[in-house]
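Just one protein chain is left out here, and the rest sit where they should.
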Amino acid sequence: MNTEFELFPEAASTNAPLVDHLYLFMLAFSCVMTILVAFLVFYFAIKYRRGNNRVDRTQTPPSNRAELIWIALSVPFLMFIFVWGARVCFALVRPPQNAMPITVVAKQWMWKFQHPEGRREIDTLHIPINQPVHLQMISQDVIHSFFVPVFRVKQDVLPGRYTNEWFQATKPGEYRLYCAEYCGTNHSRMHGRIIVQTPEDFADWLAGGTGSEEPPEVAGQKLFEQLQCATCHRPGASGAQQRGPSLEGVYQQPVALNNGRTITADDAYLRESILRPTAKVVAGFQPIMPTFEGQVSEEGVLNLIAYIKSLGKQGEPNPPPSKGGVRGGIPDASKSKEPSGATRSSQVPSSDLSPEAKGGTP
Amino acid sequence: MSAAQASLKTYFTVYALLIVGLAATVAVAFVHLGFWNLPAALAIAFFKATLVVLIFMHVKYSPRLTWIVVSAGLIWFAIMLALTIADYVSRSWIPERPYSVQPTEPQGLEPPRSFQTPGNKAAPTAKAQ
Amino acid sequence: MSTPAAAPPLPIHTAIDRPHFALQFDDYHQQYDACVLGMWVFLVTEVMFFGAIFTGYAVYRMLHHDAFAMASNELDITLGTINTFVLLTSSLTMALAVRAGHVGNSKRVGQLIVLTMILGATFLGIKFFEYYHKYEDHMAPAFGLPFEAPKAVNDAGLAGPFQLFLSFYFGMTGVHALHMIIGLGLLSQFLPRSSRIAPAPGAAVLSALNIEVVGLYWHFVDLVWIFLFPMLYLIDRSDTI
Partner (left out) sequence: MSATLEAPAIPPATPPTRLPRNYLNAAYTVRSWLLTIDHKRIAILYLLGVTVFFCIGGAAAVLFRLELMTPEADLVESETYNKLFTLHGVMMIFFFLIPAIPAVLGNFLIPIMIGARDMAFPRINLLSWYLFMIGGAFTLFVTVAGGVDTGWTFYAPYSSTYSNTYVMATAVGIFITGFSSILTGLNFIVTVHKMRAPGMTWFRLPLFIWSHYATALIMILGTPVVAMAILLVALERGFGIGIFDPKLGGDPILFQHLFWFYSHPAVYIMVLPAMGVESELIAAFTKNRIFGYKFVAFSSLAIAILSFLVWGHHLFVSGQSIYAGMIFSMLSMLIAIPSAIKVLNWTATLRKGSITFDTPLLYALGFIGLFTLGGLTGLFLAAMGIDVHVHDTYFIVAHFHYIMVGGTVMAYLGGIHFWWPKITGRMYPEGWARLSAVLVFVGFNLTFFPQFILGYNGMPRRYHVYDPGFQVLNVMSSAGASILGIAYLFPITYLIWSLKYGPIAGPNPWNAVGLEWMTSSPPPTHNFAHTPIVDFEAYEYPSSSAAIADTHGN
């Protein structure tokens, strides 16, 4: 919480120095240029004022040498800044391999976090020091923006699509989190806190959780069974009665589609295949899977995806989650039977089902 | 000022070509060309459009300024379309790891624990200190 | 005043000794050039106006290709083709009217303008019939009307993009129809008036200019439909034969 006046913001992440170096370089360049222009203006204004006729005003024939030199100098310099800026942005965008995945769901004027161990938080995020953290974010209503000034990171959180962000904290402490994209009445009250702790404190905090929150893949498995997904996606089954492609180890593997294109199965593809199944049908299967739009909440989808990721082939762990984006539309497995509302078991945590599903017919 | 007037015959030939173009574009739609359906439809539409612009709208006989204005309209529409589509096409390309800009491993402090995604069942246990 | 280069000769038949032209111009040629250039610059703004919604359509067609193909097959292709034919014919009659205007044969101009307006009205008639047809099938995605996509689309979970296509269909053809109505309004100024009102001096010359300008607008509206028809109606009809 920055309560005291500061001229330059604190830097508390591995990427912050990269941004600061570029910023200070540009600051220096701007000061030099402004002083140069200001000096020239004052010098000429005073020297060539009308009253002063001791100065020679013979005109030299106009030559465009000065402008050409100016263009020749500025183009390479501008390209240099462009490349430097792009390199810094690449570092900000590509999460390292061993990042801790945290899911963020932004809602009008609050942030909901979920740790891989299942711990859920609202408006505050506990992270260990020196541990790259990869945030997978989605919004339930309007566009928000996850902005932590001391980490020098910002990424809009969009409704209907995952966006990613990563940082690695270097200094323990409590830092401010803002929503940077205007999102309505309490936009200015949608701030939160990032609490960076040493690994030991973080472990204690993690253990100290109420324990009732199971990890997302366990919640996902329950939801998977309760929605009878297994009838088509029977693990290990193959041959005639296989109506849906098996999901073991499908995460991040190339998937052939029935319109001839192949695509890697990342989070965005899995999410779209749950909500709009026949957008991209896997080769060799019929587009008969019903949509679950409106029956499963955002948290539910995230849990299902976590479960699918956990279905890695025995022994060989799945590669890490990578930055998803809007896929060109890939259908997923199909399912034969419509899940009837009656057989819903009660033990599924209520937040996984979307309000409509709980509240009655979707 | 379109001083030279196109003869009546030209108007009717252009009209005939337009009708042929219409028939062609409808026919092509019923043939499954997969990816090539769109370019074919666009090509026929552009052919018909250039006919209308050059003859019916007298651009063929107009001064050079009219040509510039017409092409400016096309070019600006192309700029908007191309740069917007460029964003949508390249969204799913995942940037490779920049070789030189590695996040500096802070010395002295304990190395980041190798955190596997929840794929393997063993929940990442904090290192027993 | 454009630089006093050799002004191209006036169309022979309309050479009237003192052509009536607006005060701020110096001669008829300058007014003619200015008005034609003005209309062309306005047509560029129209290209960008339609271009914006075409860009939106192109982006969504790329993102939801299958849903758009299914939705496009819901549109009635025969009515679409007839409509295009009607509009191309109206473009021909408009071009002939402009030519007759230059030749100064005002009786012929009146006939051709009436023909063009009839064709334009037919186009609008067919268009609104198609809208009504969609409204009946509960496929008009506006005003909170009941909107049910066909069973196959709903099962496939593509009801969203299906409605998106129809939103674009109604949006684009609606704006185009609005431009048609404005066009009909502009054309109505050339309808043959009763002979009692004596035409103002130089009216024939001015009407030749006005017809040329309105002709450019009408041809532009036809141009937009030339692109609209294949984009909306003919995405992929191969599996419907």
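Here the chain labels run A, B and C in written order, and each chain numbers its own residues starting at 1.
Criterion: a residue touches a chain if its C-beta (ideal position, glycine included) is under 8 Å from a C-beta of that chain, and two chains touch if they have at least 3 such contacts.
Quick caveat, the model's predicted, so the values are computed rather than measured.
Novice: Omitted chain: which shown chains does it touch?
Specialist: So, taking every chain into account, the missing one touches A, B, C.
Novice: Using the touch definition from the top, which of A:163, A:221 or A:273 touches the missing chain?
Specialist: Looking across A:163, A:221 or A:273, the contact with the absent chain belongs to A:163.
Novice: Could I get the residues of subunit B that touch the absent chain, sorted low to high?
Specialist: Counting over the whole complex, subunit B touches the hidden chain at residues 65, 72-73, 76, 79-80, 83-84, 86-88, 90-93, 95.
Novice: For the chain that got dropped from the picture, name the residues of subunit A it touches.
Specialist: Considering the whole complex, subunit A reaches the absent chain at 1-9, 18-19, 22-23, 26, 29-30, 33-34, 37-38, 40-41, 44-45, 48-50, 56-59, 61-62, 64, 66-67, 70-71, 74-75, 78-79, 81-82, 84-90, 92-93, 108, 141-143, 145, 147, 149-150, 152-156, 158-161, 163, 176, 178-189, 276, 293, 325-326.
Novice: What residues on subunit C make contact with the chain left out of this view?
Specialist: Within subunit C, the residues touching the omitted chain are 1-4, 23-24, 26, 30, 33-34, 37-38, 41-42, 44-46, 48-53, 55-56, 59-60, 63-64, 67, 141-144, 160-161, 163-164, 167-168, 170-171.
One rule holds for everything that comes next: only the chains that are shown with their structure count from here on.
Novice: Going by C-alpha centres, which chain is most central here?
Specialist: B
Novice: Roughly how far is subunit B from subunit C, going centre to centre by Cα mean, in whole Å?
Specialist: So the centre of subunit B lies 24 Å away from the centre of subunit C.
Novice: Taking the mean of the C-alpha atoms as each chain's centre, how many Å separate subunit A from subunit C?
Specialist: Inter-chain centre distance comes to 45 Å.
Novice: For subunit B, give me the residues that contact two or more of the other chains.
Specialist: Correct list: 88.
Novice: At least two other chains touched by the same residue of subunit A: list those residues.
Specialist: 326, 328
Novice: What residues on subunit C touch subunit A, complex-wise?
Specialist: Those in contact with subunit A are residues 62-67, 155-158, 160-161.
Novice: Which subunit A residues qualify as touching subunit C in the complex?
Specialist: Where subunit A meets subunit C, its residues are 259, 275-279, 287-291, 293, 326, 328-329.
Novice: Which of the residues in subunit C come into contact with subunit B in the complex?
Specialist: Listed in rising order, the residues are 8-9, 11, 29, 32-33, 36-37, 40-41, 43-44, 47-48, 51-52, 54-55, 58-59, 62-63, 77, 81, 84-85, 88-89, 91-92, 94-96, 99, 102-103, 212, 215-216, 219-220, 222-223, 226-227, 229-231, 233-241.
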